[in-house]
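Mind looking over this structure? Questions follow.
Just one protein chain is left out here, and the rest sit where they should.
Here is subunit A:
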Amino acid sequence: MSEQIDQALARKYDAGFVSEVESETFPIGLDEDVIARLSAIKGEPEWMLEWRLKAYRTWLKMEEPDWAHVDYPKVDYQSISYYSAPKSMKDKPKSLDEVDPELLRTYEKLGIPLHEQEMLAGVAVDAVFDSVSVVTTFREKLEEAGVIFCPISEALHKYPDLVKKYLGTVVPRGDNFFAALNSAVFTDGSFVYIPKGVRCPMELSTYFRINEQNTGQFERTLIVAEEGSHVSYLEGCTAPQRDENQLHAAVVELVALDDAEIKYSTVQNWYPGDENGKGGIYNFVTKRGLCEKNAKISWTQVETGSAVTWKYPSCILKGDNSVGEFYSVALTRGRQQADTGTKMIHLGKNTKSTIISKGISAGRSNNAYRGLVRMGPGAEGARNFTECDSLLIGDQCGAHTFPYIESSNPTAIVEHEATTSKVSDDQLFLCRQRGLDPEKAVSMIVNGFCKEVFRELPMEFAVEAGKLLEISLEGSVG
């Protein structure tokens, strides 16, 4: 079987096309002037520019981290363009009819029609193309419920006080190298605000698309759930197939006030590079949520793309009885490298966290889980359960687990379970003997392995995720 796996690693990447749109793109390079121009194009308030510049100055003093189990040539931050937007977006189209049809076609091709009547019922979409948001659907319906869902650039105009109050409170400007860079140059992303006691009437989702060459994508998402509110949010990502590596350094901040609940799901399918590791997205992301009393934040991620992934969606369980969850499927193949996991920081009493991580490695890829569970001195009766399973396909790939546990409270309980298994010849043979072709067999076995995580995804997306895995696994058995 291993020979068969060795053979075919020709990968199919459905989202690899390039859209022909005329763009306004900054020349490459980064300095304070670039940041000022970017802020001016977006018509940002003065304080925002100040905030960005402070982040930039902090970033200049920082070193790119190298502790992750990934290996890539250092990024030259002066050879990237920090802003690119379709020219047609300059006059700010008021409705879908005014949006460049080529842009709409791009999303249609990706299976995300933006005309409301064609959309998945009950899902509102913010479509971000390179550095700008193209359209946000179902706005009126959401406004009726008092929910704000708009590009963060727009929120800076319309709701500056809300943005100012929360931006950088969960992921501070100088949190880490990539977060500082993002704070300096972030272009767009989504802003979500759910008022007190409101259950958001539909799924919210943002779809990120990188199109231009040599541009970085630096999106910023901020979700605030007021007391007792509830929201489920999903992000999806794709990029064209290019030989050069491209940088995606996002920051996501979640604020769940007392009794609020935020469910954040990601289906990440950035271009992973070819089988020899040429091209692909560097995905360096900081995601963190803050839970106040009785609040709950649940991260679910299905990561199949990117050449290099560096990502640790985390929860700060500040309020008593708050709950953090992390459900993750990370699939690597070809030469992909993923170092992903979570941090659960227990500060409040009786806080609970659950971590279920499923890593699947095929080809010559490397897949690492890195997780921190910290029980602070005040975390009386806190509990964590971690389950970390790795599945290997073939014998040239690697799976690694790096659990860190720090407990300063003797009443806190931390449980950790880890397993490593292989797709066995016996299992493959059984499936094939029952008439399934080897690819179908592997994808079924892998889907079974991921079941506990897929269960956490919103219905429509669970199906999508299963299909995505199937496509990603194509050619991983001979």
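Note that in this section contacts are C-beta pairs under 8 Å (C-beta built on N, C-alpha and C of every residue); 3 or more make two chains touch, one makes a residue touch a chain; residues count from 1.
In the analysis below, contacts and distances are computed from a predicted model.
A chain of the complex is left out here; the name its UniProt entry carries, from "Fe-S cluster assembly ATPase SufC", "Xanthine dehydrogenase family protein molybdopterin-binding subunit", "FtsX-like permease family protein" or "ABC transmembrane type-1 domain-containing protein", is "Fe-S cluster assembly ATPase SufC". Only one of A:Arg37, A:Arg105, A:Lys165 or A:Arg432 touches the chain withheld from this view, namely A:Arg432.
Think of the hidden chain as still there; on subunit A it touches residues 1, 424-427, 429-438, 440, 444-445, 447-452.
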